[in-house]
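Next up is a structure, given as structure tokens.
Note that this complex is displayed minus one protein chain, with the remaining chains in position.
So, subunit A:
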Amino acid sequence: MAGQTDPHVSLFSPEEVEFMAEDELVEIVPNMNMEPLNFIAGDFGRFIPQIPIQVPLWLAVALKRRGKCTFRPPGWLSVDNLTQVLEAEREPQSKFQALPFSYVEIARLLFDHARDDIPDMYMVRSLVEDIRDVRLHKLENNLGTFLGTSAVKMENVSAMEVNLVRPFARRALEAFYKHDKPEAAADRNTRSSRQPREANDEPRRPLRQR
């Protein structure tokens, strides 16, 4: 698809996108006693058995791995909600549904580390995958309807999705902007000979017809 994730092209690597998602807060139920943790990133705790508490996802995963807590899956990660979201996403001409900015990464981490804490795990996972696919398809279609040459609003688009379309969107918008500028032609001529085209060595692909 447009903007395939080539690590040299996309700005943030998948690992970095996941790193950012790991700071999102999730609710866990600890099964041990632990004094408060005074991290550089903030204070968390204290931890008391059976008392739910909000912690960053990375901490939750670390505790879960050692069998020290169970996850409380976030409300949006339920079969009911996801079914609804999927149906709404499938409506023709619909907008993007509201999901957490890092929904793909959060879901992925929970599926990898907390499968026993998610009711109907397999159903939930396939729903998330379907939603992701529908949204990517929609995003690709939406790229054809870009309007305006200065600002394009992207409603409810998630972290991974932004990262994926960024290289394509940037080149397309740059091209639109260049052609829209009144003095574009003259400016371009002087510029191409004078300036070594900024240090950008990405291949320039022509807009593909789809």
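In this text, contacts are C-beta pairs under 8 Å (C-beta built on N, C-alpha and C of every residue); 3 or more make two chains touch, one makes a residue touch a chain; residues count from 1.
Rule of thumb we're sticking to: contacts and distances are computed from a predicted model.
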Per UniProt record, name of the chain withheld from view ["Potassium channel domain-containing protein", "Ferritin", "[RNA-polymerase]-subunit kinase" or "DNA replication complex GINS protein SLD5"]: "DNA replication complex GINS protein SLD5"
In the full complex, which bits of subunit A touch the chain not displayed? Write them out. 11-12, 19-20, 22-23, 34-35, 37, 39-42, 58-59, 62, 66, 68, 98-101, 150-157, 159, 162, 166, 169-170, 173-174, 177-178, 194-196, 198-200
